[in-house]
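Note that one protein chain of the assembly has been removed; the remaining protein chains are unaltered in position.
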Amino acid sequence: MFNSHIFRLALFLAAGCCAALGEEDIRVGEFASLTGGSASFGQSSHKGTALAIDEINGAGGVLGRKLKLIFEDDQSLPGQPATIVRKLISQDKVAAVLGEVASSKSLEAAPICQENHIPMISPASTNPKVTEVGDYVFRICFIDPFQGTVMAKFALSKGWKKIAVLTDVKQDYSMGLADAFVKGFTANGGQVVKEQKYSTGDKDFKAQLTSLKASKPEAIFVPGYYAEVALIARQARQLGIKVALLGGDGWVGDSLLEVGGKALDGCFYSCHFSAEDKAPAVQNFVARYKAKYGSEPDDMAALGYDSAGILAEAIKRAGATDGPKLRDAIAATKGYAGVTGTISLDAHRNAEKSAVIETITNGAMHFVETVTP
Amino acid sequence: MIEFLQQLINGVSLGAIYALIALGYTMVFGVLRFINFAHGDVYMIGAFAGLYAGPKALRLFGGQPGYIAALLVLLFAMTVCAAVGIVIEFLCYRPLRSRPKLSVLITAIGVSLFIENVCQDSHVFGPNPQAFPTIINDTAIEIPSSWGTFADLTVTTSQILVIVVTAGLLLLLTQIVLHTKLGMAMRAVSFNSVASSLMGVNNDLIISFTFGLGSSLAGAAGILTSIQQPSIDPLMGILLGLKAFVAAVLGGIGNLPGAVLGGLLIGVIETMVVGYVSPTYRDAIVFGVLILILIFKPSGLLGRGQREKV
Partner (left out) sequence: MRAKLILLGALALCAALSQITPSVNPYYYDVLIGIGINIMLAAGLNLVNGYTGQFSLGHAGFMAVGAYLASAMSLAIQFPYIDWPDWSGPRWLWAPKGIWLLLAAPLRLLEWMHNSLVFLAHGLPAQAQFLCVLLYGGAAAALAGLVVGIPSLRLRGDYLAIVTLGFNEIIRGVIQNAEPLGAQRGLGGMMRHTDFLWTFGSAAVCVYVVLALVNSTYGRGFLAVRDDEVAAEAMGINTTKYKVLAFVIGAFFAGIAGGLYAHFKQYIHPDGFNFLRSVDIVVMVILGGMGNTAGVCVAAVILTILPEVLRRVGIENRMIPYSLLLIVLMLSRPQGLFGGLGVARKKGPAIAK
């Protein structure tokens, strides 16, 4: 063991020394956060991606070659994605890069992929800026404005006219979603009665909720991440706020239901994917994911799975793995039947696809409806 | 007006937690004159000790949450944290006793980072937030409508509990420090450690005891916050620890009632800033308070000024 470490060290120090292994494999790079603040999302998307690559290889690979996933953890640290993607491109010679969930990490990696003409597919970065970096950067999820509008329409359809908004100011995601929601809601006759803010990592929201309660809203829009949302829900109920909470795909996370429990009953959120979806492709995916990892797949896992699937399909169509041809093939993706819905990429390299609205009853998530753009 | 009163209640219950942690900082500073950077992480370990002990204690009582189960969990977490504190002091700080204070501070930063990152490992606690078991039914207390507008106020059992437990522990602590032999020895070490050892006080023992006592208070704080906010993660102690330190400095470091006053003040200031100004400036304002205090009254609100001897 120790010897192999020394060997690897020597390998590293000998600059330019490239391991020439498995020339026939098509190398696919992936970066995600397995540790640090956004580890929960990274772990899921990585599992989904790895499952997809295994299945593609099990079915004989693409172009008669196997796919080889080369994975790096960026530890949720800014500064890491740039180094990692340079390593993936120059050291591992990957044909394409998959990642990341967090928009800020994707934004850091995107210019490097663009510069090297290596296509990059982000599974779940919903910030519009990500794909504006250049024509080699794609995403397979919907963007924040769409999700915000969906929830605004949903709230109006429930007959709620007065809504309060509680935004996470440390997350651009949350602010983008809140903006889109407020625009969509007020343009269609709704009224935002109070806006309050919090920061990621806060644990006590009683101050904000007390001030929201005073404005007597009919529902509260909380476009944050699950860790805070669960506590917000509990504290809202303790303070006697009985109205529904609404949110976006950031709600999806392991501990949302464990921590939130009964407090979340009757709340609604939009997301990418529902494990309750009866479509055979989805049920197949859920079964295989459970068999491999022993847990239900969440949105990030499904998006990670689809990102690898779209890439493999594009490689097939391109018939080659060089950057420009692969880029054109990915850009031409139309009507890909993924587990997160039918995905087509538009001229801005964003996915056109449907969103799912789920509700929580008795401590479990349930499918409500699918909303198409 | 009702909103203001509600914010005040929220602020005091938050401040009580800060106060418990600040007491630990203040006691350690009293005997060793250095900031135990890892104190916030001991608090985190307290919460995870509760996560481990909670379900077991509940099983003893037929799965029903209750005060006796909660008390057992609290005592367990306090014991674990006391042990952790004593071990940290013994392994990392004791060998540095005669070294410059900065070496100890740097070691403390190292210890803090070590605990946080080891706990983030998926074989230990993992990086994701985890749900803390319900050991007490945390419900809002009904205020009779005869109270008029005050009936709109919401007070939860956990808020009352936090304040009662903090007050109880503070009383106990002052009893120990002011009216026992051990407490007298602690004060002696704090006043002049060389003289105290000449008078037959076992300094090492007293310092270990102080660490244990301070850490057990952090453990109690860990349980009390987790009852209110049942989502715990390995990084929960960083910011809270820093703010509790600010509270200790605000009240006058080394001064027990000062730590409590500082904790309550920081809790209320923070809640008011969030409620009436902007939550984005919450942390900045707490650190701003620290900087102002250190510039204008470095000895804190209740502390006495010390003159440096050459």
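General remarks:
Letters are used for the chains, namely A and B, taken in the order the chains are written, and counting of residues starts over at 1 for each.
By our rule, a residue touches a chain if its C-beta (ideal position, glycine included) is under 8 Å from a C-beta of that chain, and two chains touch if they have at least 3 such contacts.
Quick caveat: nothing in here was measured; it's all calculated off a predicted structure.
Considering the intact complex, the chain excluded from display touches A, B.
Contact with the undisplayed chain is limited, among B:L5, B:L105, B:I136 or B:L302, to B:L105. Only one of A:S90, A:N188 or A:S344 touches the absent chain when the whole complex is considered: A:S90.
Remark: the omitted chain is touched by one listed residue; of A:D25, A:D54 or A:D172 this is A:D172. Think of the hidden chain as still there; on subunit B it touches residues 34-35, 92, 95-96, 99-107, 109-114, 116-118, 120-121, 242, 245, 249, 277-278, 280-281, 283-284, 287-288, 290-291, 294-295, 298, 308, 310.
Listed by residue number, the positions of subunit A touching the unshown chain are 5, 8-9, 11-12, 15-16, 34-35, 72-73, 75, 77-79, 82-83, 86-87, 89-91, 103-104, 107-108, 111, 116, 127, 129, 133, 169-172, 175.
Operating definition for what follows: only the chains that are shown with their structure count from here on.
Look at where the CA atoms of subunit A average out and do the same for subunit B: the two points lie 37 Å apart.
For subunit B in complex with subunit A, the residues that touch the partner chain are 3, 6-7, 10-11, 14, 120, 127-132, 138-140, 154, 156, 225, 228-231, 233, 235-236, 239, 271-272, 274-275, 278-280, 282-283. Against subunit B, in their complex, subunit A makes its touches with residues 35-37, 39-40, 169, 196-199, 201-204, 206-208, 210-211, 214, 227, 230-231, 234-235, 238-240, 253-255, 258-259.
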